[in-house]
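Structure in C-alpha cells, see below.
One protein chain is absent from this view; the other protein chains keep their places.
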Amino acid sequence: MNQFRLFPEEASNLAPQVDAIFWFEMAISAFFVLLFIVLIVTFAIRYRRRSESEVPPRIEGNLPLEVAWIVIPFAMLLVMFYWGGLVYVRAKRPIENATTLNVLGKQWMWKVQHPEGGREINEMHVPLGRPVKLVMASQDVIHDFSIPAFRIKQDVIPGAYMTQWFVPTQLGEYRLFCSQYCGNGHSQMIGRIVVMNASDYQAWLAGFVPDESPSAAGKRLFESWGCAACHGQRAPTMAGLYQSKVLLSDGSIVLADENYLHESILEPAAKIVASYPPIMPSYRNQLSEEQIFDLIEYIKTMQSVARPPGPGIPPTGPIAPMPAPSTLPVTGDSPRRIPNNPPERHPPGFDIPSNLKSP
Amino acid sequence: MSNADIKDTRRVRRSPSVGTYFLIYVVLLLLLVFTIGLSLVDFGHHWNNLAALLIAITKAFLIVLFFMHVRYGPRSIWPFAAAGFVWLGIFLTLTMTDYLTRNHPPAISPRGEPHFLVEPQSR
Amino acid sequence: MTSIPYIPAYATAETYLNRSYRIRSWLLTVDHKRIGILFMISITLFFVVGGAAATLIRLHLLSPAGTLVRVETYNRLFTLHGVIMVWFFLIPSIPTVLGNFLLPIMVGARDVAFPKLNLASWYLFIIGGSFTILAMIFGGTDTGWTFYTPYSSQFANGHVILVITGIFVVGFSSILTGINFIVTVHQMRAPGLTWFRLPLFVWAIYATSVVQVLATPVLAITLALVGIERIWRVGIFDPAVGGDPVLFQHMFWFYSHPAVYIMILPAFGVESELIAAFSRKRPFGYGFIAMSSVAIAIIGFLVWAHHMFVSGISIYAGLVFSLLSMIVAVPSAIKVFNWIATLYKGSIALKTPMLYALGFIGLFVIGGLTGVMLATLGLDMHVHDTYFVIAHFHYIMVGGAVMAYMGGIHYWWPKMTGRSYSDFWGRIAAITIFLGFNLTFFPQFVMGYLGMPRRYAMYPPEFAVYNILSSAGASILAAGYLLPLIYLTLSLKYGERVGNNPWGAVGLEWETSSPPPVHNFHKPPVVTDEAYAYHKLKFTPES
Partner (left out) sequence: MKSLIAVHPDDPEVAGHFEDIDQQRESSSLGMWTFLATEVLFFGALFVGYFVYRVRYPEAFRRGSEEMNLWLGGLNTAVLLTSSLTMALGVHAAGHGDNRGIRRFLAVTMVLGLAFLGIKAIEYAAEAHERLVPAVNFSTIPPDEAGLPSARQHPRPHQVELFMIFYFVMTGLHALHMIVGVSVLSFLFVLTGRGWFTARWHNPIETAGLYWHFVDIVWVFLYPCLYLLRQG
C-alpha cells in the first residue's frame, strides 16, 4: 500500500476500463504534444531571423488545412466522449446480487456497516470477486468516497443516499480517501480497503463479534421509536416494501430503494403513499444517519412477503432484480404495492385533505 | 472617429409618439388584468404556469420594444437587449437537464430511475 | 504604416507618465494608461501574496506529515492562495493591465468609453482586495476557493463573509471593466478600423468582456446567497431543510467555468500578438483565430457541470456536459494550430517575449489535453479532486495565462515605460520559469493519477517523492518570478530609452511614441489597411 509507484494498482472491474481510456487519451495527447514540440523547434531553427530587416512573405491562411484541424480533433474528441460516457454509465449501473455495505461519512471518519453486523471505522473489508454495492450517506457536509485502486469516486451529499457498485478483482490492501474538502480533518479522513478471499472474508466476518446486527438494532429502534405503533395498522406495512414500487398520492410511481426509505423517514411528507394521510412525523435531527441505516436494514429483512408485480406496472420497471416467490402468504396489508387492490380503507379518524387525494 | 459600421447606426433618431406610449400602456394593463384573471381559474397547473409566463414575456417584449425604444433605435442594440435573456435561457435549460433527470431523491420522474440503468450489468 | 518614423520619446514634450508627478494625479486619473499601471502595481502585490501562500503550501508538503504549519493553517493557506490568485490576480491581470493600456490605443481612441467608470473599477478592486486582505489578517477562512455548501454556509468557521464580500465587490470591478471594453470596441474605433481589421488582442479582450459581463453577476448572487444562509441560518443550500447543495455548485460553476476563459482568452490574445510580432507575419488564419475567441466565449458557458461529474448530478446531465466540454476544445485547437502555422516561413526572433510565447503553446497544450481527459466521464470518476486536476489547471493558468501575461508585459514594457530591460536576463528568467514550472507541476499529474487527493495537509508516504520534486520545482519557479521583478524595476531607472517601435512590430500602438502621449496619438490615426501588414514593413536604418 505505501510503496512508491508510477501507476496505481488495478484492483477492481472498473480499473482496467478506466485505464484503457487513460492510455488512449495519453497516446493522443503525447502525439499532439510531440508534434507541436517538433514543429516549434524546427520552425524556430529553420526560420530564425537572419537579419534585422528581414520581411517574410504574407500567408493569409488555408481553408482545407483549417477544416482538417477542426474536423480531425473533433472526431477524436467524439470518440473520447463516447468511450468515457460508456464507462461512466457502466460504473453507475447496478450489479446484480451485490452485497450491500452501508457507508457513513462524517467529520472526519468513514463508518462501514456490513449487513451481517460487522462495523468498521476507516476500514472496509470486501470479498474478492463479489459485487459490492455501497450505500453512502453523510451526516454533515459533502464528503467523497474514493478508492483510487478501484478507480471509484463518489461525492456523498448530506440528505440523500449515493450508491456505487464495484467488484474487487485483486487481493490486497488499498487506500481509501475522502476527496471532497470537508474541514480540518479532511486529510485525516482516510482509511484502508482490504480485499480478502471469500473464505477469509467469511472467517473475518465470523470473527467479528457484533454487539448487535444492524437489522436487530433496527428492529429495536423500530419498536422503541414508535414506528410499530403506526406501521402495520394505520400506516403501510414495511413488509415487502424494499425494492417494490410504490404508488404515490400524486399518481407517480417510485422505486422503494434505500434512498426512498431514507427520505421517507426524514422527510415523510415529500412523497406521500397514495391513500394515506400525511401524519407521519419527521425524524430529522432525531435519528442519526447510522440509526437510519439500521432501520433500513431492518425494513429490508421484512422482504419475504413481497408479491410479484402485477400487470399495472410497466415491465421495464427499474432494477428490482429479486422477484420474490409469489407463493408466500401476505401478512399484514400492503396497500401501496401495485397492483393496488384499491386500499380504500383509511385509518379511522383521518381525513385526507382534498389536495392530497390521488387523482 | 466615425467609421463605416458606426455610421450606419446613426440614422435619424425616431421615437414613438406619445400616443403610442399610451396605447402600449393600456395593452400592458389589460394583460395584467388578464393574467390575474387566469390565475384565478384552474386549467391544470401546467397550463396556468405556461399562460402566466407567456403573458409576462409578452409584457416584457412590449416594454423593451416601445418604452425602451429598441424598435426605434439602431439594430446594434438588439443583440445587447437579447443577450442577457438568451444566457439566462442557457443557464436554466442546462441546469434543468440535471434536475429533471436526477434519480435522487428518487422519482422526480415518475418512472424512477433513468431507464438505461434497467438491465442489470453482470460484471 | 509602411515605414517607421523614429521619434525619440523623451524629445516629445508630454507623455502620460511625466505629465504630473503628484500622487493626486495618479489616484484621480481617468487616463486608461495610468489606470493600467495602477492595476499592474496592485495585482503584482496580490501575486506576491498569493505566491507566498503557494510557497508555504509547497514547503509544508515537503514531508507527508506536513512540516510547516498546522492543518487549520494549511487549509486557510490554499483557500487564500486560490482566492487571491483567481480573483485578485489572474482574472484582472491581462484585461486590466494590458487591456486597459493597449485596447484604446489599438482601436485608435483617446480613451476608453467611460474613463470614470474605469477608475471606479480600480477602486472597487482595491476595496474588494482590502476586504480579502482584512479577512486574511483576521485569520482567513478554510473553504477552498469554491465555497462548497453546506460546509461554507453552515460549518466553516473563519471569515467566510468577509472573503465573500471581497469577491462580491471585485466582481463588480470586473463587470465595469467588461462593460467599458465592450462599448469601447463597438464605439470608439478609429476611422477605417473595421471589425476584421482589429488586432487579435482586441478580439480576445472583447470576447473576454462578454464573458465577464454575463457570468460575473451569477457569482455575485450565489455568494450573496451563501452569505445570507450563513448570517441568518436559513437553508437555501442546506439539505437539512430541503435545500440542495448541488444547486450551489451549479450556480458557482456557471460563473467559474466561464471565468477560466476570462483567464485564458486574453492570454490567447497576447499570444497572437507575440507570435505575429516575433515571426513578423500576419497570423495564419486571422479570421479563424478571431472567431474562435468568440466561439470559446459562447460555448464556454455550456460546459460548467463538468466540475460536478461525481457530485451526484444526473447521469444524463453528465453525458450532456461531457459532450459540450469536448466541443469547447475545438476552438482552442484552432488557435494552437494557427499559431504554429504562423511560425512557418516566418522570421523568428527568440527574444524574451517570444520565449514566453513558445513556452505558452507547449504548456497550454498539455493543460488543455489533460482538461479533455478530465472532461471524459470515465476518467474524471477517477481523477476528480486529485492533484491531476491541480496539475491541469496550473498548466493552463500558470503555464498558460501567467506565461502569456509575462510575455505581454515584456513585449509592451518599452511602450509602457519608454525603456528597455535586459534581454539577457529576460531570457534567463523565461527559461528558469519554464523549467521550474514543469518540475513543479508535472509530478502532480503522476501523483494525481495515483490518487493523491487535493487539499490534503498530510498525505500517505508513497506520494512523498512526487511532492518533494514538486516543492523543489516551486523554489526554482519562485526564483524565476523574482528575476523579472528585479530587472524590470531596475529598468525603470537604468533601462535604455527606446524609440516608437523597438521590436519592428506592426500595430497602432507602435506608431505612437513610447511612452504614449496623454491622448495616445499626436494626430488621430486613420486606418487604411488590414492588421498585421508585416509584408509591407520597411526598415529604416535607425530602427
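Labels for the chains are A, B and C, by order of writing; each one numbers its residues from 1.
Here is the rule we use: contacts are C-beta pairs under 8 Å (C-beta built on N, C-alpha and C of every residue); 3 or more make two chains touch, one makes a residue touch a chain.
These numbers come from a predicted model, not from an experiment.
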Discussion item. In the complete complex, the chain left out here touches which of the visible ones?
Written reply: A, B, C
Item to complete: Would you indicate which residue among C:M85, C:A109 or C:A531 is in contact with the undisplayed chain?
Response: C:A109
Worksheet item: Looking at C:R19, C:H186 or C:K345, which residue reaches the missing chain?
Response: C:H186
Item to complete: Decide which residue listed in C:L225, C:L343, C:A404 or C:A531 touches the omitted chain of the complex.
Response: C:L225
Response to the item:
Interface residues of subunit A toward the undisplayed chain are 267-270, 278, 282, 355
Worksheet entry | Missing-chain contacts mapped onto subunit C | 28, 30, 109-117, 119, 175, 178-180, 182-183, 186-188, 213-218, 220-222, 225, 228, 232-236, 241-244, 247, 250-251, 254, 519
Worksheet item: Can you list where subunit B touches the absent chain?
Response: 1-2, 6, 9-10, 15, 18, 21-22, 24-25, 28-29, 32, 35-36, 38-39, 41-45, 48-49, 52-53, 55-56, 59-60, 63-64, 66-68, 73-74, 76-77, 80-81, 83-85, 87-88, 91-92, 95-96, 99-100, 108
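Definition applied: only the chains that are shown with their structure count from here on.
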Worksheet item: Taking each chain's centre as its mean C-alpha position, how far apart are subunit A and subunit C in Å?
Response: 38
Fill in: Shared interface positions of subunit A, touching two or more other chains
89, 92, 160, 162, 267
Worksheet item: Could you say which residues in subunit B touch two or more other chains, in rising order?
Response: 104, 116-117
Discussion item. Applying the document's contact rule, which stretches of subunit C touch subunit A when the two form their complex?
Written reply: 71-72, 75, 142-144, 148, 150-151, 154-156, 239-240, 242, 245-246, 279-282, 284-288, 309-312, 315, 318-319, 322-323, 326-327, 329-330, 333-334, 336-338, 340-341, 343-350, 358, 361-362, 365-366, 369-370, 372-373, 375-382, 384-386, 446, 449-451, 453-462, 465, 504, 534-535, 537-539
Fill in: Complex contacts: residues of subunit B adjacent to subunit C
1-6, 76, 83-84, 87, 90-91, 94-95, 97-104, 114, 116-117
Item to complete: Could you please specify the touching residues of subunit C with respect to subunit B in the complex?
Response: 108-109, 186-195, 210, 214, 218, 246-247, 250, 254, 301-302, 304-305, 312-317, 320-321, 524
